[in-house]
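Only one protein chain is missing from this complex, and each of the others stays in its spot.
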Amino acid sequence: MKRRTLLGFAATTLMVFGLNNIATAQDRFIVVQSTTSTQNSGLFEYILPMFQKKTGIEVRVVAVGTGQAIKNASNGDGDVLFVHAKPAEEKFVADRDGVERFDVMYNDFVIVGPPSDPAGVAGMDDVVSALKKIAEAKVPFASRGDDSGTHKAERRLWSAAGVDVSAASGDWYRETGSGMGATLNTGTGMGAYIMTDRATWISFGNKGDYRIAVQGDPIMFNQYGIILVNPEKHPNVKADLGQQFVDWVLSTEGQNAIRSYEIDGQQLFFPNATSAGDIQKAS
Amino acid sequence: MREVAIDRSAVTAAARAETADVPLLAAEGLSFHAGEKRLIEDVSLMIRPGRRTVIMGANGAGKSLLLRLLHGLIRPSEGTIVWRGGPFDRDARRAQAMVFQRPVMLRRSVLANLRFALKVRGVRGADRLAREREALERARLGDLAHSPSRVLSGGEQQRLAVARALACAPDVLFLDEPTSSLDPASTYAIEKLIMEAHSEGVTIVLVTHDVGQARRLGDDIIFMHGGHVAETGTAARVLDAPRSEAARAWLEGRLFLDPSRQKKV
Partner (left out) sequence: MDSFWAIFSEALALIVAGDADLIEIIGLSLRITLTAVAIACLIGLPLGAMVGAFRFPGRTVATVILNSLMGLPPVVVGLIVYLALSASGPFGPLSLLYTPTAMVIAQTILVTPIVAALTKQVVEDLHLEYSEQFASLGVGPLDRVSALLWDARYSLLTVALAGFGRAVAEVGAVIIVGGNINHVTRVMTTTIALETSKGNLQLALALGVVLLSIAIVVNAGVMALRASAVRSAYA
C-alpha cells in the first residue's frame, strides 16, 4: 500500500510537471523585454490583443526596469526589446545584441509633488531651475535609483542643473532602488518630489493629494524605441515572429493603436515612428 | 539462510540435535567501556540451546547492557560473541529476536506491526499470512488486528511484541524486563507466552529482577554485579543458596558495595 501511494504521488507529480511544459510548448509566441511604465499604464493590454488577432502571435511581456530589460535581452532572453533609454539602446545595437533601433512613440516626464509645495516649484515649466530650487530647499526627492530609463533621464537632468545628488543621497535625495510604482508609493508617503513618466502617473491608483508640479519642458521628452534582438548573436531568437511585431508596431495600424489608447480621456503615448510620419499628418 | 517453516519446533529441535554439544551462544572476554566507565568487564558465559537463562542483578549491574551485547545491538569494546560455534553474522541476527522493556510499536495497526517484522525477515506469501494468523491467536489479539497498536493497553502491547518476536521463528528470544511495568494478570500472560515458546524449543534469555519470575521461568541464572558475572548456576541453587556476597546481599534486600570495586578518592 505504501509503495502504491508513493508511486501514485510520483505519477501525479510528473503529470502536473509535464502539463506545465505542454502548456508552453506552442511556439507561436514571442517574449518582449519591456519596462514597467508601458506595462503599468495598461498600453500593452490594450494593443497586444489587436496584434494577436491579426497575426495569431502571442506576445509575452516581461516588464522590468530598462536596465534589467536590456541586460536580459543581451543574454538572449527575449525576442524584442521595447524600452526608453536611447543611449543604452544604441549601445545595445552597437554591441550587436540588437539588429536596429526604431523610434516608436514618446510621452513625457513630469515632476509630481505634495500640494504644500515646500520647494515652491508648482507651475514651473523650466525643469532645470525647478530641480535647483528643490536642491537648495533640501526638500526630499525620491529617485528610482535602479538604472532604469526614467532614472537615467532624471540623472541627466540633475547634471544639467549642476547638482551633485550623489552627495545628497540618503539626506534629501532618496534612492528607492525600485520600480516606478514602488517609488511613487514610497515618495508620496514621505512627502517627496518624484519624477515620473506621465503615463504611469495618469494610471497610478495611489496618488493621494499629489499633483503635477513641473511639466511641459521640451527636455522632459521620453522617447521609446523598439529593437529586434539580433538572431545572429542569439540564435534562439524568433526573428521572424519578432520582426512581425516590430513591423506592426511601426505600421500605420500599430501607431494608430498606440494613439487611440486613453485613460480618463487623456492620450498617454504619442506615436512618432518615422515610417508613420504620414499618419500623424493625416490625423 | 535457515529453512522457514510453520512448524517451528521441529526445525529448532533438529537444529539443536545437530549441535547438541556446541553452545548456542557464547561470550568470550566481553567488555564494554563508555569513556572512562567500564560498564561490562571481562564477561564470559554460555547459553545452551533449549535452556531458559535468567540474567539478574541490581540496577546498574549491566544486565540490560549484557543482553544487548549478546543480541548484537551493541558492539563490545573487547571480546567476541560466538554463535553456534561460528561468527555473529546475518544468519545469527535472523535466528534471534528481542522484546524490550517498553514495547516498541510502529504507528500502524496490530496486523501491520506483525507484517512489518515478517517482511523484514523475508517471510512471504502464504507462509507470512499463516504466521500473522498464528501470532494474532497467540497474543489473543485477533479482534484487534486492525486497531492502531498504540491504543492497546500496556499488557496487550507487550503481548503483541512477544508474538511479533516469536512470529520471526527465532532460535533464541531475548527479553529485557518484559513485565516490569505490567499488572499481575498481564505479567502472567507474558510468562505463559514465554513458557509456550520454550516448550516449542525456543531458547530463552530473560533479564528480570523479579525473584518469583526467575523461579518460575529460569533454568539457569547469571547473577551480575558491577559489570561482572558474580555467580552462575541453576535457578534453584542460586536463589536458595547464593555463594557470592553480591547475590546474597541482593536477595536479602541489602545494598552491597564491593570493596574491591570502590573508587579511591
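Labels for the chains are A and B, by order of writing; each one numbers its residues from 1.
We adopt the following convention: a contact is a pair of C-beta atoms (placed from the backbone, for glycine too) under 8 Å apart; a residue touches a chain by one contact, two chains touch by 3 or more.
Just so it is clear, the model here is predicted, and its values are computed rather than measured.
Of the listed positions B:Leu25, B:Ala117, B:Ala163 or B:Ile194, the one in contact with the omitted chain in the full complex is B:Ala117. Interface note for the absent chain: among A:Gly67, A:Gly181 or A:Gly225, the touching residue is A:Gly181. Of the listed positions B:His33, B:Arg108, B:His209 or B:Arg243, the one in contact with the omitted chain in the full complex is B:Arg108.
Residues 2, 9-10, 12-13, 16-17, 19-21, 23-24, 31, 36, 39-40, 45, 60-63, 72, 75-77, 179-182, 184-185, 203-207, 234, 236 are the ones on subunit A that touch the missing chain. Listed here are the subunit B residues that touch the chain not shown: 68, 71-73, 90, 93-94, 96-98, 100, 104, 106-108, 116-117, 119-121, 148, 150-151, 168.
What we mean here is this: only the chains that are shown with their structure count from here on.
With centres set at the average Cα position, the gap from subunit A to subunit B is 78 Å.
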